[in-house]
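Let's look at subunit A:
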Amino acid sequence: MRDERSLFINIVALLILSVIGFYIYKVSMDTGKGIKITDNITPQMRVADRFMNKNVIKEESKYVWGGTAENTSANIVTSVVVDYRLFDTTLEVIVLFVTILGFGFVIPKDKRKIIKPTTILNRWAPILMILMLMIGGYMFVNGHLSPGGGFPAGAIISTAVLIGVLAGRKTLSQKTLKIIEAVAGISIFSLGIASFVITGNFFQNFILNDRIGDLFSAGLIPIFYGLIAFKVAAELSNIYFEFYEEC
Partner candidate 1 sequence: MNSIVFLIVIPLIAAFLSLFLGKNDKILAYIVTLFNIIFSILILFSGKIPFNVAIGGWRAPYGINYAVTDLTIFFLVLVNVAALLALTSVREIMEYQFYSFYFVLLSSTNGIVLTGDLFNFFLFIELSTFAVAGLISYKRDRLSTGAALKYLILSSTASIFSLAAIGLIYKTLGTLNFADIANKVNNLNEASLSLILILYISSLLVELKIFPFNMWVVKAYEASKTSVNLFIHGMLGTAGIYGVLRILLMVFSKETGKLTLSGNLSSILMLFAFVTVIIGEIGALTEKNMKKILAFSSMAQLGIVLFGISLGSFDALKGVLYIVISNYLAKFVMFLTVNEFSKVSGSTNYLDMKGLGRRYPVLAISFTISALSLMGIPFFAGFWGKISIIGNAVFSGKLELIGAVLILIASVIEGVYYLRISHTFFSQGHEREGRISRVYCLLPMILALVILFIGINPDSFENIISILLDEIKSPEKYIKLILSLK
Partner candidate 2 sequence: MIEILRVFLFGFFAIFIGLFFMGIGRKIIARIQLRLGPPFYQAFLDVGKLFSRKSITHNFVMDLGMVMSLAGLVATMLFVPIAGHTAIKTSSNLIVIMYLMAIGYLGMAMAVAASGNPNATIGVSRALTMMLGYEVPFFTVMLGLIIINGTSSLELIANSQAGSILNWNMIKFPLGFIAAEIALQAMMGEKPFDAMIAPAEIASGPMVELSGKYLGLAFLTHAVSIFVETAIIVNLFMGGASNIFTFVLKQFEIYLITVIIEAVFPRFKIEQAVKFLWTVPMSIALLQLVLIVF
């Protein structure tokens, strides 16, 4: 507490937090009628039930392993993210796009000192990069079957780029990254428009009749995930290049 104002603010903050805490406690202890926040509500009582049973459109439809369903992704989280609530996911991509754009925009462009990479790093970098790219590729290709998907895949790919940057190997130019980013972004929406043209609904999965559990299943989901992965990778790499450029 270096000055009185800080002391005052600390006390006020503690006060506020304690009141909020006590309020939450009181609400959770409430005994009134109706659904309470502490009630034990299972996913079956929520919209998630339909997502898990994959019968959003037809209530009675049942599905079997290896058969077809309205959404053929085996990973239900993925089907929520990339199919049922695909628009959220695209917006999320846009959020990333905007923030990285803002990042590049406001960061001051002053000179930085370059530290020359060591030989070990320089040598091992390509190998690491290839490994990482492989893992990343695997992740988004298998996003509809197992945990993972576009975002982690993109992050991993961008880490590969980071290693390249650290090793002094300029694998990509910023211009290329920008193009990748834009093309991926536009492609996501182009797919949406395509589905609008084909089925009349935006972002509708128009590749049907796949089998659950197959690698090539789930219609557009892997494609979307791939595009997202590229976009995320390009955007995150952009951050590294922001710093690298000034070297």
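The rule is simple: contacts are C-beta pairs under 8 Å (C-beta built on N, C-alpha and C of every residue); 3 or more make two chains touch, one makes a residue touch a chain; residues count from 1.
On the choice of candidates, all candidates are chains of the complex that A comes from, given by their letters.
The structure displayed is predicted, hence computed values, not measured ones.
Of the numbered candidates 1 or 2, 1 is the chain that subunit A touches in this complex.
The part of subunit A that touches candidate 1 in the complex is made up of residues 23-24, 26-27, 30, 32-37, 39, 41, 45-48, 50-51, 56-57, 83-88, 90-92, 94-95, 97-99, 101-102, 104-106, 178-179, 181-182, 185-186, 189, 192-193, 195-196, 199-205.
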